[in-house]
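A single protein chain has been omitted; all remaining protein chains appear in their positions.
Up next is chain A:
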């Protein structure tokens, strides 16, 4: 019924056909991601570059796209252009106590199933992201579904939910999540993705998928057999070198990231300590300036310069942490997701191998009793038949899983490359900005110091008064600035 409501909506014209005629997810028991479904695609195709913020990724359409006005039988696994921006966290309170943050999610894409290719914005909250993530996992069990940023980031901060730093980190995490989804050839076209990115009636729309998702259960053959115990720690009999290499690579990547994180937390502490030391030093200079009246002005200015230097350092640290360390942390989570999928693939192979072994034994058993007890023969033949079906099934699964795995890994590598580039760019930029500003800062004090007269400083009283006024204004400005920075 709910389905009907949606499909009757003229705005959904483009996709009604696909959903009303065939729903691949209702086919049981086997789950095949490559099941065909019909889509009507638009006649126009656009490839356009959207504004490339450094937080969104744009992809050029593969030039060999075969997009024409055809009914597509096989789904197009090529990546379409999709740009998503996550921004503008807003607090929305339902009650005084329970508020939540919603993010503005804006999508521009030429994926056909989408309503239009113009930018489309919706508001989503963290729970909605969780829904999308879980839906994708259910729908695409052999894909590497990108992980979400954690609900609570204990390692980094222990602030409240509405702490601006925390919000910023989470926003980035969500941005990267959607970037990865947008870049994945299958995930980007998923229905749940579309609903998430487009729907104005999200609460209802997602229920449609939830209902049908309930029927997706990978039935376990072992449920029917009952008394077969599968060794959870069984090892693969014929390991595939490709996957071993993938595992190795991801392990090393994880190690490297963890080492960097550990080292960085120490460095970050020391850098904070250094800022503190510089500030104390500046204070000492200021104290001296109140005692050495002949050079009080230059000393005060020197003290200010030193304080500003400390401030710049603080900014650099914050940016480093938010855009690079955070980036690495999300990449680490992505690595975990990759390893999880690799493991699942291994498990499917083990399933197949175990079943094959079991089948083999059953056949041997039958051969033994074939001449002895015809009654039992029937039973065993039945079992063998069932086993053969299962073996075939698991074999298919494993084959497809393995094939998909290579593509998944490539998708992962591409995403990783993009993210590393972004992260390293931000890392380098934060340093460059710091050093650049600092050079100008220290250079500005040189003429003041060089002008210190070594004979008696003779300044008119007026000059001194003027300077003092300027000084006060400057000091007020600094105070104001100090109290307005977030980081």
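The criterion applied here is as follows: a contact is a pair of C-beta atoms (placed from the backbone, for glycine too) under 8 Å apart; a residue touches a chain by one contact, two chains touch by 3 or more; residues count from 1.
The rule is short, and it goes like this: contacts and distances are computed from a predicted model.
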Among "PX domain-containing protein", "Protein phosphatase PP2A regulatory subunit B", "Colony stimulating factor 3 receptor" or "GTP-binding protein", the UniProt name of the subunit that does not appear here: "PX domain-containing protein"
Among A:101, A:167, A:236 or A:253, residue touching the chain not depicted: A:253
From A:121, A:204, A:284 or A:343, residue that would touch the chain that is not displayed: A:284
Footprint left on chain A by the chain that the document does not show: 249, 252-253, 256, 259-260, 263-264, 266-267, 270-271, 273-274, 277-278, 280-281, 283-285, 287-288, 291-292, 294-295, 298-299, 302, 305, 309, 414, 417-418, 420-421, 424-425, 427-429, 431-432, 435-436, 438-439, 442-443, 445-446, 449-450, 452, 454-455
